[in-house]
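First the structure, which I've put down as structure tokens, then a few questions once you've had a look.
Of the protein chains in this complex, all but one are displayed in their positions.
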Amino acid sequence: MALTTAPSARSVAATGSVRARKVADAIATAVLWAMASSIIVMLAAFVLYMVYLGGHALTPSFIFGVPKETTAGGGIGPEIYNSFYILILTLIFTVPIAVAAGVYIQEYARPGTFRNVVQFSAESLATVPSVVMGLFGLLVFVYLFKWKFTALGGALTLTLLNLPALMRVTQEALSSVPDTLREASMALGGTKWQTITRVVLPSAIGRLTTGVVLIAGRIFGETAALIFTAGLSVPYNNPYDLNPMRPAETLAVHLWYTHSESIVPDVDRIGNGSALVLLIMVLIFNVAARVLGRQLTKRFTGRAS
Amino acid sequence: MIALQARRSRRTERIAVLGLRVAAGFVILAMAALLGYLAFEGTKTFYVDKFPLWSFLFSPEFAPDANHPGAAVFVTGTVAVTVFAIAIGGPFGIAVGIFLAEIAPYRMTQILKPAIEVLVGIPSVVYGWLGLTLLVPLIRTHTSSPSGFGLAAAGIVLAIMILPTVITLSEDAFRSLPGSLKEGSLALGATRWQTITRVLLPSASSGLAVALILGIARAVGETLAIQMVIGNATQFPKGLFAPTAALTTEIVTDMPGATAGSLLEHALFSMALLLLLIAMVLIVLVRFALRRRT
Partner (left out) sequence: MKRKSARAALHLGVVLASIALAACSSPSKTESSGTSGPGNGTITVAGSTAMLPLVKDASAAYQDAHKNVKISVSGGGSATGIAQVAANAIDIGDSDITAPDHSELVDHRVAVVGFAVITNPAAGVKNLSKQQLRDIFAGVITTWKQVGGADQKIVVVNRPRSSGTRAVFVKTIMGTTPLSEGGLVEDATGTVVSVVKQTPGTVSYVALSGVTGGGVTIVSVDGVAPAPDTIESGKYSIWSYEHMFTNGEAKGDVAAFIDYVSGRTDLVKKNKFIAISAMKVKETDR
């Protein structure tokens, strides 16, 4: 593609002495280094600060204990359970639909209205604010379907929220597989479907898994959409329920709720502890995404990445 | 024998492709249902309660009990906090994007990129909590603000949250420029910084516009983190340090207590619809900016 601004010898070289330009270059470089480093420093500061604030709260009775609404000493056990429960439930719905839709768009769809509409819908869904999606979930699952607050309603709402991201991950993973693999498979007599399931998807599985685990990390921390669909409470009896049709407050929602209601005397301890646990989970998801991705790619393709 | 196998696999293929098509169709359905249902609920303020659209958008008085839910206060809050966030996060993000694309050595990239990934993954409640425990007390002690809540706290938190988006997209914008541009400029004797500012930046402008627009989209839609530090008072932002509210925070604050079918509930859904429309306008802008590239 043509250059949009062709540097002319005069405009570039004729701007002051060589020394001045070199000084400007050095200053600018230094400033940019400082800015980039500040991000790393900021992240480290956040992590250290949260460990400092919440580290002492991470006792077994906190991590596995039940929450107390009005007295001190509450724990977050059921909330952590609910976070994982809703995460798994959401992935059960999201992964098949998103991967299927992504495969279709990337491998099958011919350019045309259907393809454009699907892509536009996915892009639009991606920019819907989570609180608006939560209201939609409230309208549909709590009011229209009359489910009241349920883990299932929360999971379905989160499915809608994360479909576009997972579709994009699928599409990028598929496009990273070189066409030569596809051609070779077809040349050996495979149908398109066989090619995709036996050759392309396994090659892409590393990147796909990385994307899924990163999205799982985001689902774990989701709050606004769940406030209106999965509710703000955990039953006193049987807080570790396998039934999806019951209120299910997650850890992230619990952090917001504890701050918002502030009735327990140890709000700070619970808040700091919950925030730290959430942060640790994010770090675990991030590391796991990369490690798993690399391992799977090595196993399935013999390449390093 | 082979013919039988071929027929069977062709049939599997047809069923499989149908399944894929249904999945893709579901995405369309989901978006249509969302838009339709929200439009249905969100327009009730105007055709059921007969509150004029003009007043909803521009009236400064939010009094649903007096049948006058004017949302201008919240629209202003959203605009104000977004402008604040993009004013800080935009230039900073683009600068770091430039750094990553043009200046950073491999080792630095290996540290910085995972750091940015972690920043993306931190849930918004945790950002809100950090703002609450770290930023708000700082603002309270060092400025005239009695509580520390307000635009400044929300804007700073939001700026940090949109940084990763702006950085990654800016970096992409620079990396996708043809290498000949840079090489040509350097060959003519320009310093690296001159090359960046006079040659690369203008060429990457549409990509940078996309980065900024998507940063704005993220800011407009952010809810929990702002809600915990903005003060949630139904008043126009009186300076940087007075409590105020935005569209998203108002929805979270007042929706649980809104009776189904009441004017307040309808007004809140109208605000949700407004948010949705803003988001869609932003995507159209992005597509427009991308088309201008070539």
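Letters A and B mark the chains as written, and numbering starts fresh at 1 in each.
The definition used in the following text is that contacts are C-beta pairs under 8 Å (C-beta built on N, C-alpha and C of every residue); 3 or more make two chains touch, one makes a residue touch a chain.
Note that the structure is predicted; figures quoted are calculated from it, not measured.
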{"item": "Contact with the hidden chain (one of A:Leu87, A:Val103, A:Val132 or A:Val234)", "value": "A:Val234"}
{"item": "Touch with the omitted chain, as defined above, among A:Phe46, A:Tyr85, A:Phe136 or A:Phe149", "value": "A:Phe149"}
{"item": "Touch with the omitted chain, as defined above, among B:Gly36, B:Pro52, B:Pro91 or B:Pro146", "value": "B:Pro146"}
{"item": "Residue of B:Thr12, B:Thr109, B:Thr143 or B:Thr253 in touch with the missing chain, whole complex considered", "value": "B:Thr253"}
{"item": "Residues belonging to chain B that touch the chain removed from view", "value": "18, 21-22, 25-26, 29, 64-65, 140, 146-147, 149, 231-235, 238, 242-243, 253-254, 256-260, 262, 264-265"}
{"item": "Chain not shown, touching residues in chain A", "value": "69-70, 142-149, 231-238, 241, 245-247, 249, 257, 259-265, 267"}
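The definition used in the following text is that only the chains that are shown with their structure count from here on.
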{"item": "Distance from chain B to chain A - Cα centre to Cα centre, in angstrom", "value": "15"}
{"item": "Residues on chain B engaged by chain A in the complex (per definition of touch)", "value": "9-10, 12-13, 16-17, 19-28, 30-35, 37-38, 41, 92, 95-96, 98-100, 103-104, 108, 111-112, 114-119, 121-126, 128-130, 132-134, 160, 163, 178, 180-181, 184-185, 188-196, 198-199, 202-203, 217, 220-224, 228, 248, 251-252, 255-256, 260, 268-269, 272, 275-276, 279-280, 282-283, 294"}
{"item": "For the chain A and chain B complex, residues of the former touching the latter", "value": "1, 3-9, 11-13, 15, 21-22, 24-25, 28-29, 31-33, 35-36, 39-40, 42-43, 46, 49-50, 53, 96-98, 100-101, 103-105, 108-109, 114, 117-118, 121-125, 127-133, 135-136, 138-140, 143, 160, 163-164, 167, 191-194, 214, 217-218, 220-224, 227-228, 252-253, 255-256, 259, 268, 271-272, 275, 278-279, 282-283, 285-286, 290"}
